[in-house]
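All protein chains but one are shown at their positions in the complex.
Note that the chains are named A and B in the order they appear, and that numbering of residues resets to 1 at the start of each chain.
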Amino acid sequence: MMSDVTVGVSALTVGAGLLEATVRTATPLAYAALGESVSERAGVINLGLEGSIIAGALSATIAAGAIGVGGGFAAGAAAGLLVAALFALFAVGLRADQIITGTAITLFALGLTGTVYRTVYGAGGVALTTPTAATHAVPVLSSLPVIGRAFFAQPLATYALYLIAPLLAWWMQRTHAGLTLRAVGEQPKAAIAAGISPKRTQLLAVLFAGAMAGLAGATLVLAQAGTFVEGMSAGRGFIAIAIVVLGRWRPLGVAAAALLFGAATSLQTLFQSMGWTAIPYQLFLAVPYLLTLVVLAVTGSRGRRRVV
Amino acid sequence: MTTAPTGAMLLSLDGITHAFGRVRALDNVALQVRAGSVHALLGENGAGKTTLMRVVFGLLRAQQGVMQWRGSPVTVRSPSDALALGIGMVHQHFTLVPTMTVAENIALGGHGRFDPQRAADRVRQVAGHAGLVLDPHARVQDLPVGAQQRCEIVKALARDVRLLILDEPTAVLAPAESAELRRWIRAYADTGHAVVLITHKLRDALAVADDITVLHRGRAVLTTPARDTDQTRVADAMLGGTSVRTSVRTTSTLIGSDALNVVADVVNNRAGAANGPPVLALNAVTVRDANGVERVRSATLQVYGGEIVGIGAVEGAGQHDLLQVLAGRLSPTSGTRVIPEHVGFVPEDRHRDALLLDAPLFENTALQGAGARRGVIDWNSFRARTSALLQRFDVRASSAEVHARTLSGGNQQKLVLGRELDAACEALVVDSPSRGLDFVATDAVHQALRAARDAGIAVVVYSNDLDEVVLLADRVFAMHDGTLIESVRSRDVLGRAMLSGDAAIASGADA
Partner (left out) sequence: MTALRSFAATTARVLVLLAIAIAMLAVLLSATGHEVVPALSAMVRGAFGSYYAITSATIVRMVPLALAGLAVAVAFRAGILNIGAEGQLLVGAAAATAISGTLGGVPWFIGIPVMLVAGAMAGAAWAAIAGALRLRFGVLEVISTIMLNFVAQYFTGWLVRGPMQEPTGVNPQSATLALELQMPVLLEGTRLHAGVLVVVIVAIGVWWWLRSTASGFRLRAVGATPTAAASAGGIDVPRTMFGAFLVSGLLAGLAGSVEYTGITYALYENFSPGYGYTAIAVALLARLHPLGVLATALLFGALEAGANAMQRDAGVPSVVVSVVEALLILLVLAADRWRPSRTDEAGT
C-alpha cells in the first residue's frame, strides 16, 4: 500500500522532470526550426543552419561574459545572421547550389568558432562558465501539477517562443508578407507576376532564419549548458531541418515537432541515468528521424518540391 | 467612378516597332480598342501578337511608337504601371500558386494584414459582378483548368481593370469550357469594358469579336470590324494574304508563293511511289493529357517508306503529342498503333530532349540506343562514326571531341538528324526541323530529309512554317484542335484547313 503510493509519486516526479527537460531541450531546437521553416517556405533549404547555431553560441558566450545575458542573446542573433548572410550571398545572390553552399557554411563556422574559441580561451579548452539566464516561475501556472514547472518555470527565452510560434503562424496566414513568402517558395513566377522580388524575399527569410538559429545557439549556452563547448551545436542545425519537415512547415506543427525531438533526448537521458536497458536509449534518439522519414514517405515531399 | 460612353477610345497604339536583334517582331503596328468592345488579335505563331500585348502590359518597352490611354499619351514601364491605368493581362501560362487558395492568390502582392474573409468577399464581389463562378476558399491545385483560368481572370479584374488582355485563353480549355468563356467575354465587354483577345483560332475570334486585327510577321495586315469580314479573308491575312504576302523564310526566298505551290508539286511528285505496307500506322488514336483534355482526337494515318508526310498546325493543336506517338515516345490513350521498334526522332527542343550539351559529340552520337546497350562501349568506333557523320551531314565542328554546346543551332540540329538517321531507322519523325536555324542550315536540313526519303525512309515533318511543310512534304495534313485532316498540297488550302478545321476546304473543294 505504502510502496504503491511511493512508486506513484516518484513516477509523477520523474514524469514532471522529464517534461521539464523536454521543454528545455526543445527550446533551442524550436528557435532554429522556426527560423528554418520561414526560410524553407521561401524555397531555400539552409544546411548552414548548424553554422549559424554554433556562431550564435560562441558570440553569446563572449558577449554574455562582457555585457551580460541580454547582450549575449543579441550577439548570438547577430552572429547567426552574419553567417546566414554569407550563405545568402552564395545561395541566393549567386544562385549557387543550396545544399553544397550550406554544407560549406557549416564547415566554415565550425572551424572558425573552434579556432576563435581556442584562441580566446586557450588551447586547453578551459572549462568556462558564463552568466546564465535565470528561470522565472510564472505565478499560479507554474504550480500546476506535472506541466506547471515544465512549461512555466523556464527562462524567458522559452516564454518568448510561446509568443513567436503563434505569431509566426498568424504572420504566415494572415499577412500579405506571409502570402508573399509562401508564393515565392511555391511558385516564383506567380510572385513575380504580382510584383514581388523573389530574391529579396528569400534574402530576408534566410537572414531571419540565421538570426533565429543564432538565438538557438545563445539559448544553448545561456539557458542550458552554461558554457561553450566546441561543436556543441552537435547537429542541431540538421535536426532542425528534420523538425521542419515533421512539422509540415507550419510554425505550430514545427513547435510540436521540436517538443517531440526534445522528448526523445530527455527520454534517452532518463533511460541512461536510470540504467534501464530494456529498450536501447539510442532508439529514442533515432525514432524522431525515422518518424520524419515515414511522414515524408506518406505525404510525399511533392508539395515542397521547390525546396532544393 | 465615371464610365466612358460605349465606343469611346480606350487604348490607341501607333507606330509600335520592336526588334529582337535583327528580327523585327513588331513593325509600325497601330491598334485601337474601344470601350465595350472585344478586339481579336489574330496571327500565326510568331506573328507578334503576344509581343504587342507585352508592350501594352509593360513587360516590354517598345523601341518606337506611341501608346495612348483614354486620349492621353502614356508610358508603361512595368505591369504595375499598366494595372494602375486599368490594363490587366491573363497570360497563356497561369501564374497561380497551386497550394494557395483562390482568395490568397488574388490578394498576392498586397501589404499589411491579410483577412481571408475580406479577401473572399472581395473575390465573390468581383467574380459575381463579372458573372464568374469561383469558390474563394478552394485550393487552386484542386480546381479544374477552367476554374483556374477564371481565377486568373478575377485576379486581373480585382485590380479594377477597364481593359483585359487574354492571351490564348481557350488553348487549355475543353470545348464546353471554351464556349462558356466566349459567352463570358461577350457579356463582360457589354458592360462597358474592353477585351483584347489574342488567339489563332479563327472561330473564337469571329464568334465573339467586334473588331479584328491580323498580324503577320510583325505587321498589322488587316484591321476590320468583324461583321465586315469572313473566315476566308481573315485566314488569307493570317497566312500573309495576297495583298501583303512577304517572302517566305525557306530557301525559295525569291519564289512567289503561288509559284511555290507549283514548285512543290513538281519537286514532290512522288506520292503514290510508295508500295508495300505502311511503316507507321495509326488507327483512331486518341491522346488525353493529364487534365483529361483530348490533345489528339481519333487520328488515323499511314506513312509509307519513301515519302514525306507534312503536318501543318497552329500551336496547341496537338501536333507535338501526335509526333511523339508516331515516334514511340508517348503511348496513345486509345486506338491502335503500328510502328517499328525504333523510330528516329528529332524533337522540338533539342537542348532538352536530344542532346547532352556538356558532353563531346561522339557521346551524343552514342546516346542514341544507350538504353539497350550492354557491356563496354567502343568509343573509338563512336568517334569514327561521329566523324563520318559530321562529314556526311556537313556538321561544322572541329572534331568529334568538342562539346555539343559549342555548336551552332544548325549544326546541333544536323547532328541530331544525322544521329537518328545513322541508327538504321525505317522511320523518322521531325518536330520543327528548322527551329532556330538560318537559311543555309535550313537548306542543309531539308536536303538531308529529302535524302532520307529517297533512301526509302518514312518521314513525318511538322513545322509551324507552312511554306516549309508544303515544300518538303509529298502529302500534307492539317491538324486542327486535335483532329487530323488530309489536305491538298497547297499552302493556302492547308493554311485555311488548319485554321478552320474544315475538311471540305482541305479536300480542295474551296481551291
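Note that in this section a contact is a pair of C-beta atoms (placed from the backbone, for glycine too) under 8 Å apart; a residue touches a chain by one contact, two chains touch by 3 or more.
Fair warning: this is a prediction, and the values are worked out from it, not measured in the lab.
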Touched by the hidden chain, restricted to displayed chains: A, B
Hidden-chain contact residue, picked from the options A:Ala85, A:Ile192 or A:Leu285: A:Leu285
Residue among B:Arg233, B:Arg288 or B:Arg329 touching the omitted chain: B:Arg329
From A:Ile67, A:Ile100 or A:Leu167, residue that would touch the chain that is not displayed: A:Ile100
Residues from chain B at the interface with the omitted partner, ascending: 329, 345, 347, 351-360, 363, 366-377, 379, 401, 403, 405, 416
On chain A, residues whose C-beta touches the chain left out of the figure: 45, 47, 90, 94-97, 99-101, 103-108, 110-112, 114-119, 123, 230, 235, 238-239, 241-242, 245, 280, 282-283, 285-286, 289-290, 292-293, 296-298, 300-302, 305, 307-308
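One rule holds in what follows: only the chains that are shown with their structure count from here on.
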Rounded Å distance between chain A and chain B, as computed from the means of their C-alpha atoms: 50
Complex interface listing, chain A residues touching chain B: 173-180, 182-183, 186-187, 189-196, 303
Residue ranges of chain B touching chain A (in the complex, touch as defined): 78-80, 91, 93, 95-100, 104-105, 107-116
